[in-house]
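With one protein chain removed, the remaining protein chains of the complex are shown where they sit.
Chain IDs A, B and C follow the sequence of writing; residue 1 opens each chain.
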Amino acid sequence: MKPQQLTRIWPQHETVLLLFIIAEVTYFSLFGRRFCTVDNFTNIVRHSLEIGLLALVMTPIILTAGIDLSVGSTLGLCAVLFGKLWRDAGLDPWLAQICTIGIGGLCGACNALLIAQMKLPPLIVTLATFSLFRGLAEAITQGVDAFTDFPESFLFLGSGQLGQLPIQAWILSAAAIGVWLLVHRTTFGRCFRAIGFSPEGALYAGLPVRRQLALVYVLAGLVAGLASLTYTARFGTAKADAGTGYELFAITAVVLGGTRIFGGVGSVHGTLLGVATLAILNNGLSRLPNLMNIASELSGIVTGVLLLLALTASALPHWLKANQK
Amino acid sequence: MLAVFAPNFFEPQPLLSRLASAAPKLVLACGVALVIIIRQIDISIGSLFAVCGTTAGLAAAADWPWPLALLISVGVGILGGAINGLLVAQLRLPSIVITLATMVILREGVRLKQQGVFINLPEGSQWFGLPMVLGQLTLCTLAVGLLLIMTLLLKHFSAGRFIYAVGSDEEAARLAGIRPRLVTFLVFITMGALTGIAALLNLVQSPQVDPNSGRGLELEAIAAVVVGGVAVSGGRGRLWGVFLGFLLLICTSPALTYLGVKPYWEKVIQGAVILLAVVADGLRTKKAK
Amino acid sequence: MNLSQSIPGQIPLLQLSAVTKSFGSVSALKGVSFDLQPGEIHALIGGNGAGKSTLIKIVAGAHSPDSGSIKIHGHRVTQLTPSAARNLGIACIYQQPSLFPDLTVAENIALRLEKIRLFARVHWTNRRLKAVQLLKLIGADISPDTEVRDLSMPQQQLVEIACALGSKARIILMDEPTASLTHKEQERLFALVRTLRNDGVGIIYISHRLEEIFAIADRVTVLRDGESTGTTPVTETNPSALIKRMVGREVSTLFPPAESQLGPMVLSLRGLGCTAGGVKNITLDLRAGEIVGLTGLVGAGRTELARVLFGITPADTGEISLNGQWVVITSPQDAIALGIAYLPEDRRRQGVILEMPLSHNITLASHQRLFPRNWLRHTTEQTLAEKFIEDLAVKTSGAVALGNSLSGGNQQKVSLARWLATKPKLLILDEPTQGIDIGAKNEIHKIIRRLAKEGLAVLMISSDLPEVLGMSDRIAVLRGGTLAAILPRQCTAHQVMSASLGLKEEGVGA
Partner (left out) sequence: KPSEVALTAAVDTATNKKITLAFMPKSKGNAYFVSCRQGADAAAKELGIELIFDGPTQPDPAKQNEIIENWITLGVDVIAVACESKDGISTALRKARSKGVKIVTYDSDANPDARDFFVNQATPEGIGYALMDEAARLCNNSGEFAIITASLTAQNMIEWQKHIEARRLAKYPDMKNVALRPCDDLKDKAQAEATILLSAYPNLKLLMNICSPAVPGAAEAVKQAGKSGKVKVIGLGLPNENKRYVKDGTTDTVILWKTVDLGYLTVQAATALAKGQLKSGATHFEGGHLGKFKIVGDNILLGEPFKFTKDNIDQFDF
């Protein structure tokens, strides 16, 4: 087949992912132990909320050709400060929650200031704040302090059900719709892509480049703040190590979902599919009878291989075209 | 300032030990500098470091001759680098994602194989069989030697200039007759080889191999490189800057111990140091404009 | 057909036969044959997207042809890569400067001249000396130690020229080398090119400025839609014949007549300056319906003035008044809100976003106007884009095509469309017809005239002297960041040149 034809019939990235998810689910339903149950799918949703949220807000960031390594640390810092506000400052839980999201926003604003205003490279800025925010969380609690015994009303955010679905499903859907509309239906999304393709081009087109960049990082901070609440509520404890390593999971999901790391190209539904692929994979592998004992390691390896395959597959038509002559 | 507050900081023997234990990081930082100059990134080096160390350790523990074990370490490194390089250069895939994938694969691979169990090396394998001080000196010399060779290569040999050229503009490099893919591939191979050498420099410092070693090393190396003034946008940066960045970062944490600062503040201070360095660099270049 | 015209008994330096090349579904070249003799300047002309750049990229090894054969010095070459081409003595000035922004000028030149070997010592002093010598040769006032990122477009073009001239190549390919150069540099280049020709070097020269072709070329080949319409000695043809072959119809080379009425004052600048941009004390007025040409030498600060007005490097001294109100412009958003549009000079980096569809590109600057409350409306966008594509005769497969699938001239039209979509009151054009073919150029000139007639104030920066003389109601000449003169419509080329060189003060006060 000619590469040109191949390019034409080569399916959309999202379609491939969807097919892959279907294949995954089928395989695990057949061979996994008690995979296809309501309880299990509820679990999958509950466990992917925080990473899902972070991946959602990572999408616009990567669309602008940026990256945010600090979201996991922001989550940790927010979790700890939420505990502080509620337990030590004696704030009303609701107020404390709002403040926590605000603190997340502040962390994001800190990144935004350095990236958008001072024009420093996002990779380094967030590498530094990755260390800084986690360090603050540790310093505030001296590593030791853990906050527990949250009120039932708050814990609802982690274990409650609304209708037939876990609360996480609602939050994730709401966030997904919000971010989807932002990225795909508003001029903001258009600006993110323009900036991702060419920051200079965007500037000369009169787009508010700095404001838009600031927006995506602040948004990431705010959502990391929200994720810290759901994380704390689900888990019942807030500690300085909350959300360690989540940034990498989120980035993995976004990239697996077809968003180009160099910016410009990508979709929010792709990200959601990426999150789903990984979550199902993770869960399903631990249900395959012969592999249960190595499920954790295996899911890392399979994720890596999947990432490589996804990228290779998307590059293949180009590669063939380029090498045919 | 350190000398005043912490007179012991510069005591020769511990200093030498400290430098020896930081030597692998310097070697890695050199490699990462090349990778970043060519506008790529490699976050798999920490895992590759563990893989190299573990395989070499297993070989040595199986009573293979030492030089062979050392060769294996470098060989495995080159292999790892070649895989990354092939995917990045030939298929033109984004290196951050490729190396993210190889990072998990390699890390989980070692975990599966070794389950965290230390490998005991045969007696007399330490310090290349030299006395300790001599061994440590050799290590430091090797690391600094590599740094000098790399500096020379980058500044005074065409290969080095090609790295800058490709990092600066890949298409322009292609049009100028440089083969960007080949150069990128070679840079990743070099990175792999340096990772193998670093693992080896680490290996000889103790009679046991920790298969978990190298966790987080990629971030340390990247931090040293960017604090040293290498631009992540490619094409710019010098190795002596990297060396300074490296010195700054390897001194921060010990300095805190010497000054008796509580460890809870360590990450904050490290983050702040990186931030200050980039902000200062940003301001300087802005002023220069 | 070509071969019949080659000089008998002499092996052509370069011979292409039936070369085809397509990008996706676009056929850029459809079986083109072409030859280049030693000591010949062979002009290659054609409309935008005719395939000129593609042709020379094939010769330079940057693209590989789909079919057809290439003979160099009489030998057939297959696998032509950029380095193979270099080794065969081919040097190329690409349409788009392809330099290394992070490296110094000297090193950029060296990387183009030195043999590509992976392990060779670098001789820094030699590199520098060579660079100094070449820059002097072409009369460029550029320090070899500056980084290329700090050079303006025309300066980069000069460095490209230095690379090509220094390469001792037998075949030199020049893709619009003068596109952003002014008259002075152009003359110098021509002198050098003639010397090379006398030394037996073969030169392929691409330009959209027909007068240049007639000034230096020996033969001319016209491409149209990827096909050669034949090669003729320059002496046996004339501009209108060439244009007809290029565009397929008659195009007037005359500038459209001025017919607009001057309206109220739109823009007045009083002592405007910006230290960062090197612009000082500019005092200038612009009325609705007026086209003011802004010219000067390379680096005179024309682009900088535009950037100040557009808020990219905001002014720090002086005042701007727009429609009779004093305004402060600190960002492009301010400028757009005030009805200022700026068509930038570097279209690939600033003018269009290459990887975005045309429709997105066209609406990018008018989000505020088109999409109230920030909601995208795809039909609005699509209709608008299609309207502009039709109005400006953009050659494309549709509004969803990506910017990089277009030829340079068509990209320029898209860039212009983007600014027209903002419904501006003041339009600043920076080299609006740079790299644009005769047909399109004429259309763009007509569009500019029409806009002026509709009451727009136009500030047109251009290095193309005939264009400036033909289009402007008044001509402002910049020199060293200050206003050297403001000349009336009837002035001569000589007056403009001497004002920009600072030979005589003959300006009419502002």
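What we mean here is this: a contact is a pair of C-beta atoms (placed from the backbone, for glycine too) under 8 Å apart; a residue touches a chain by one contact, two chains touch by 3 or more.
Since the structure is predicted, the reported quantities are computational estimates derived from the model, not experimental observations.
For the chain excluded from display, the touched partners among the shown chains of the whole complex are A, B.
For the chain missing from the display, the contacting residue among A:S173, A:S296 or A:S314 is A:S296, taking the whole complex into account.
Those residues of chain B that touch the chain absent from the view are 6, 8-9, 11, 13-15, 17-18, 21-22, 108, 110-111, 114-118, 120, 132, 202, 205-208, 210-213, 215-216, 254, 257-258, 260, 262-264.
Where chain A meets the missing chain, the touching residues are 33-34, 37, 39-40, 43, 46-47, 138, 142-144, 146, 148, 159, 231, 234-237, 239-245, 283, 286-287, 292-297, 300.
We take it that only the chains that are shown with their structure count from here on.
Taken chain by chain, the contacts link every pair, so each chain touches all the others. Annotation: 29 Å between the Cα-based centres of chain A and chain B. The set of chain A residues that touch two or more partner chains is empty. Across the assembly, chain B contributes 231 as residues in contact with two or more other chains.
Within the complex formed with chain B, the residues of chain C that make contact are 60, 62, 81-83, 85-86, 92, 94, 98-103, 107, 111-112, 114, 116-122, 276. Chain contact summary for the complex, chain B toward chain A: residues 41, 87, 90-94, 96-98, 100-105, 107-109, 111-112, 219, 222-223, 226, 231-233, 262, 264-272, 274-275, 278-279, 282-283. Those residues of chain A lying in contact with chain B across their complex are 67, 114, 118-121, 123-125, 127-136, 138-139, 142-143, 248, 251-252, 255, 260-262, 294, 296-298, 300-301, 303-305, 307-308, 311-312, 315, 318-319.
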